[in-house]
Structure formats: C-alpha cells, structure tokens
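The structure under discussion appears below in the form of structure tokens.
Partial complex: the chains shown occupy the same locations as in the complete assembly.
First chain written, first letter: the chains are A, B and C, and each begins at residue 1.
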C-alpha cells in the first residue's frame, strides 16, 4: 500500500496506537488483521494500548507515548483547549443507542421530572457526561440532581447494590444496567436534539507532519474495517466479540447502536467537510466546547477557526486518492 | 560473730532448684538451696556471675516458679508476685510517665488505700530518702543515685514484709554508692525491715549484711553463710564508711578466695 | 561547639536556597518554553490558578469545602483506627491467644494495595462516605495495630514485674503500665497511620466523589488542567507536612518522656 518504498529508511520502527475497548471500526481492523497489510508488512510494529477513556489517552498524547488515540469528542476538545499539539483526523462513530441514561426498574423514574433529588452517576469528562448535562439542562433540573463521578465499572457495582437509580453510561456496561433497568434517553435522541457526540481519532501533529502517508494508511485501515462491517456484520461481530469477551450477538447489537461513517460521508458537509470547506462537525465541537466552558470544565473555548484547523480531513482525502 | 536473738521465720526454702528449659537442653541454674529468712534479717548474697543469684531472687519474688523443692512464705505456698515482697532492680525501672511522687504512690494506690493515707505515706518516705524537694520532678531528670532512692522509697511505701534487691547499687559510682549504703543502713535500723540483697561488691556485703550468703556456680548453691555485725558496730557513722579492722580484712580475703576459683 | 548556632543558620539558608533554586529552574524552563505548559505549567500560572480557586472554588465548591471534606474523611477514619487499633493491638500484644486470632488477618491484608480491595469495599458498602472512610480506616489501622503489638511485646519486663510486686492486678498492670509504656510507640504509629491514610486519600476520592482535594486533582487531570494539578499537589504536600508537624508537637507534649524509657 505504501507508494514511497524508496524512502523506507525514514519510516518509524513502530507506531503506538491508543484504543478503547469498544466495538468500532478500529476494533474490527485490529482483530481482523487489517493493520498488518498496511503497517506490519512494511516492517512497522503496531503497538496497541488500551485506554479506559480519552482521559488517559490525552495524557499519553501529551507525553508523546502514543501517536494515535481514540476518544470521545469531548476529550478531543479538552486536548485542543489545553494546547496539545494534535489534530482530529477521523470520526469512528457517531454515538447513538450505544450510550444512554439508564434508570432502574422499580425506581418509578419515568421522566426527567422524576429524576429530581436523585443521584445520577456518569464518568466525568466523557461524552456521556456531556449528553447527561444537556439532558438535565433541557429539562431544567440541572440543579436538582446530584451528579456522581464514577467509572463505568463502579457504576455497575453501585447499581447492583442499589446506591444509584440512574446512570448515563455506554456499552458494554450500559447493557449490564439495562438487565434490570430501562433507557430514559439515548445519545441518539440527544443527537437528534443537536447534542451530537462521537468517538474520534486524534493524531500527534509531530507524527502526522513527518509521516502523512502513514496517517492516510491508518485511515485506510479504519475505513476498511468499516467496510468489512458493512459487508458482513456477523463476521465482524464474531471477530471483535472475542477480544471484548462478549457474545457475538451482544457485539452486533452494540455495533448497531452507533453510526459508522464511510470516508465519503465523513468528508460530507454534515461531518468533517473537506480541506476547503469545513463541515458541520466543527460547529458541533465549538458548541460543545462553549458548553464545557460554561461548566468550568475547560478554561478557554477555542475559536471556530481553531476547530476548523483542528479537524483535518486531508488524510481522508489522501486515503481516497489511491 | 554475735549471738543474736532471731525474729520470726518469714520465708522457708528447702531443697529448692530451678531448671531453665530454653530452646536447647535444660539449664540447671540453682540447686539444693536451703534458706530460712527471719524477720529483721539483712541478707547479702555474693557469688560469681551466673551462679544463680538473680534466679533465686526471682523465685522468692514470685516471678519464677521453682522446678524442685519447696518455698513457703508464712507457711504458705507463693503463687505469684504480690506486695508482701517488694523488689528493687539494678536499673531502677521507675515509670518515666509519672512524677517522683506518683511513682512512690503507685503501690499504696494499687492497694486502694484512701487518698489521704496515700499522700501521707508518700510524703513520709520521700522524706526518708531525702527527696521531698524533688517530688514533682520527672524521672528522667534524676541522677542515678536519686533514681535508686525513689525505687527504694517506692518499695518502702508498700511496707512489704521482705524487700528484695538485685544489685541495687551496681550502676552507681563509688561515692554515690557509699552514700546509698549509708541510707539503706539507716532505713534498716529505723524501720527494722527484712532485706534480701544481691551484690557483687564484697565490701558492700560485709558492711551491710547481718547474714552474708556466698554462692558457687555449677551447680548454683549456697556454699557458705556468715553471721556479721559490722552493720551495727563497726561503722564510721559520720561518713557512712565501714571502719576497717583486722577481722574485716581477714573475712574479706576469705570470701574473695571462696569466690575466686 | 561554638559553631552550632552558625551551622544551623547556614543549613536553614541552604534549605531555602534549595527551594529557591527549584523555583528558579521551574521559572526558567517554563519561561524559555523548553517544555509545554501542559507538562509543566509556569509558577505564575500555578499561582494564578491558586488565587482563582481560592476565590471561586473548584466545581462550585470553595477550596475550604474541598479541604474540609477531605479532612473530615481523614479525621473520622484516623479516629476510628485509633480507638479500635490501640485496644486490639494492646490486647494482642498482651494475650498470646488474642494475637493468634487477630495477627494473621492483619498481616494478610496489610500488604494489599488499597485499590485492590476498594472495589470489594464498594460492592459491600456502597459509594457513600462509608466506603471511602473504611478504605482510609483500613490504611490507618494496620500501622497502629502492628506498633501496639510490638510495643507490648518489647515492654521492659521489669515494669510489669515491679508493678505486680507493688500489688497491681492484671487489670491495673494493663491500664497503669502496659498502656502508658506503649504510648510513645503508639504515638509514632499514629503519625505513620495518618500518613498512610493521607496517602490513600486520592484513591478513596477517585470513586464516586465530587468533592475533596484528592478528587480535585483527579478531576483536573481529566481535563488536563496541569496548573490545578500542581496547585492540588502543592496544597497536599504542605498540609501533609503541617499535619505531621502538628502531630509531632502533640507527641512532644503528651509523651514527653519518650526516649527515656
């Protein structure tokens, strides 16, 4: 796949890729060996490093430990806002039913109103946190609930014990919650209201500046992963299920819970746009950033121009060129 | 040697022996000890290091159970330490978290005496050991000699039937030692206590004891007993030093020869 | 000899110099942009952040509220540890049978990383204060317990023996001798224990908290607010040192006889 074979001496020995344990195009690409044909076969070792969330991935980017990182778009905003030298090159998936606000059976919570006075758990700084805050704000009860900062595994534990009746979380823990609960709202519905959240891919600019072709190849891997899924969902689900230690059925269900983009869709006006005309996703990111700023989560909300520059579709375009 | 009229028998020890069973084979520390202590006796025990002096004292104190023989106090078996037998150790083992007075009041307090009596007793013995001025001092600011005086007063305050002392003056310098000997001698004369004292200083034993026991090691047993009266007669009362005469020197030489073998 | 005073002031200058040097290096590398402000924020930025947190609080809570809730957790946990570990430790030290029962359990959990069993605690106790305080409690319990056991087993046996000879019964010995004699070691261990609990604070506040100085650092690290992280660390460092100084002062006051046993 790499055209400049003559300059192989300049290629890095290894690339470090931070990923999340979620069933997405990256996971398909990883488990089906698609990276091998673009990287390993060129003598480049791919190191895959699991992160629990974008939080730790951002730290790893800051210290230069990884070159690529997958994270929720809120963490992408944090990266930009805190001055990390990175750019956004891909949208893995637009979050839909994969995330949602679960309420426990028998808690008599059927509407936003009922949430008043409740404890709601969610991992702070996540896309779920963002969606939850907006949901509460829409309902006008943001000051009437107690938010608890918990990691997903702790949410399940607290849920099982009955400490909490509501939590905004994502798969696979969301599935655990829904075993004895129901979904009050999903990120899909929130996205329809304009609060779009997505898992995105960031790359260190130092890396992308040096090896733009490799970045394009990286996107090829991801889009091939997406293609594989679209071609044969069962096969992809079976592949990722093993790594995620869930059943293929569950995997497929979770995969269907979000929207996977093709490169062409990603370059569309609704999402990243092209190098010449920024897409709508930049606006969404800016809105999200403004919201996070009002929450004092970030100190400065970068300008629209900064987001336009941050979201860089050039590598997608490159990946489509040949 | 004098012909003295003996007091009542307080302690009777017969064929007493102690084996220590450590991790290895048992050690026979003392063996075949026979001893009768009368009221008013001032017994000094001499003997080479490791001959079992402390072991014997521990049995009498009730800290250790003999493995053979009998030990009766006032005709009864002893089951453990109690206030009838007060003990003064070489290191004073006073309680550093208590003042001088509190240390002395400890015994009477344990006996649940009325508060008034406790204070009175403590004051009395503080006076006897010349420490009334220092009653509120903390222990660790006292000199070695003062500490031993507190330890002495602490035991005296309990008015035990027998006072047991294990090299009480061993850690003091020569001069303080002579002053302490004088103090003990004066107290003994005044209160008519019964004292069983271990020492390694022959001069000390000779100048204090009414009875001097000499022990030998392996097996640790009493090989000689002397009845003396230097404590009553041959003392230069101004300095508290024993007036040395021919008889004294001969006795001392004899004892040294006895130990030094 | 005469140079002692001069020496100690040179040393103070050296210490101040060291910190000044650290500050200058810090200032210079951030000023010259040698490292990204994300990795090392400038002293000015950290100070600004400190002032802003002082004024506006963090996450809707004042800095004092954050400190307050952390210290509340620390205080309750330490207090619980003190009132349970001391009696249990002393009993374990004094009665071999108690020790046989309790000791191996403590020895087993002691080396465990708190985070390993925190999950279990959350499953058992929920996400409220109780699990946080229990985590800190367990961290603080072991050092005090272990120190009590060793204090009692290393106690000067003469203290106990002389108490018994002065008429004290087992109960008297325990409260009047064993307890005070162990106090200096207990105090040292309380300092260790509070240090251990303090060290565990961030772990405890990592789960299901939205307050506390430890949570502040964790939360700031989520949003990559380096200057807040630095503020948090500096505050924790200083309060940690202050707590220890306070405890040390208390120690000198209460167990003034320490080192004189």
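What we mean here is this: a residue touches a chain if its C-beta (ideal position, glycine included) is under 8 Å from a C-beta of that chain, and two chains touch if they have at least 3 such contacts.
Keep in mind the model is a prediction, meaning the values are calculated, not measured.
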item	value
Overall stoichiometry - one representative per chain kind is placed in view	A x1, B x2, C x2
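Here, only the chains that are shown with their structure count from here on.
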item	value
Category of the chain touch graph - line, ring, star, complete, other	line
For chain A paired with chain B, centre-to-centre distance based on mean C-alpha positions, whole Å	86
Chain A and chain C: spacing of chain centres that average the CA atoms, whole Å	39
Chain centre separation (chain B, chain C; CA means) in Å	49
For chain A, residues that touch 2 or more chains besides their own	none
Junction residues of chain C - those touching two or more other chains	none
Contacting residues of chain B [partner chain C, same complex]	61-63, 80-83, 85-87, 89, 91, 93, 95-97, 106-107, 110-111, 138-140, 154-155, 158, 160
Chain C to chain A touching residues, read off their complex	36-39, 59-60, 119, 122-123, 126-128, 207-210, 215, 219, 221-226
Parts of chain A lying in touch with chain C, wherever the complex brings them together	55, 58-59, 62-63, 78-79, 82-85, 121, 124-125, 146-151, 153-154, 157-158, 160-161, 163-164, 296-299
